[in-house]
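All protein chains of the complex are present and in place, except for one that has been dropped.
The block that comes next holds chain A.
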Amino acid sequence: MIRGKNLLALKDLSRREIWEIIDQARTFREVLDRPIPIVPALRGKTILLLFFEPSTRTQISFNIAAKRLSADVVTFSASSSSVLKGETLLDTARNIEVMRVDGVVLRHSAPGSAQFLADRLTAFVVNAGDGCHEHPTQGLLDIYTMLEHHESLEDKVVLIVGDIKHSRVARSNIWGLTKLGAEVVVCGPPTLLPAEVEKMGVRVASNIDEALPDADVVYVLRIQKERQTSGLFPSVQEYRELYGLTKARARRLKKKVLLMHPGPINRGVEIDPEVADGPRSVILDQAKNGVAVRMSVLYLLAGG
């Protein structure tokens, strides 16, 4: 059992809880290959998808996951909610509370917003990304995908490249992977590395070309172009030259390396299209596994 009511951060989970979610996801992964990929586990339960930030794949993935569990799904996204009219998250929470949903999946730009909601709701809350804080189901589906190729992540080297500073995906992966014994290395321009990141239990590689040959997994993060205008790197072209996973760099990788990306991809910026679509890429597996992992999380939080 997952100890808490909610899934807010991988920082809060134990190694055992992570394994439990993964194991349950494996069961659901088999369900997804059936002709009728649906189980009645959450029949009669209502899951609210509350997305205050644009998202395609995460929202679709949770939506499908909940429906595969036979839950009733209500979707509420920023453009159709009252947030634009100026309603506070507190009032949103109070309204949800009286409408009595069973679970809420929240995507929000403010770090801590999932915690905020969880503190005020009887329903369980799944954090689907809160600002630069965490995106725990992404971390879990990434771990799941790595575990499809490795029995254990003990001592496996996972190199995360890019804008670590603003990445909730990086934070969730770092917590999850280090708990499972992986060696996490981060690499990116110093302007995009957060303060004292080593204290999270990772190593900082200053040179990507030296770090690549040792990696069992290369996890490429999306580079936000607006970081350029805020003075954190000079140009997309220069970023590609210094940190992009180019065809040339891909040649120096281990043969069995896994290439991952949380999407959406800026093709030709952080990763070359030939590499993203190449044989070592598991980027689409990530998306596919996301449904099973989210089914597992919803199922376990709803009471297993």
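Here is the rule we go by: contacts are C-beta pairs under 8 Å (C-beta built on N, C-alpha and C of every residue); 3 or more make two chains touch, one makes a residue touch a chain; residues count from 1.
Throughout what follows, contacts and distances are computed from a predicted model.
Matching "Xanthine dehydrogenase, molybdenum binding subunit apoprotein", "Urease accessory protein UreF", "Dihydroorotase" or "ATP synthase subunit alpha" against the UniProt entry of the left-out chain gives the name "Dihydroorotase". The chain not shown here is touched by just one of A:Lys11, A:Arg26, A:Lys67 or A:His150, and that residue is A:Lys11.
The chain not shown here is touched by just one of A:Ala71, A:Val197 or A:Val282, and that residue is A:Val197. From the options A:Arg168, A:Arg227 or A:Arg294, the residue with contact to the unseen chain in the full assembly is A:Arg168. Residue positions on chain A in contact with the hidden chain: 11, 88-90, 108, 110-113, 115-116, 130-134, 168, 171, 194-197, 199-200, in rising order.
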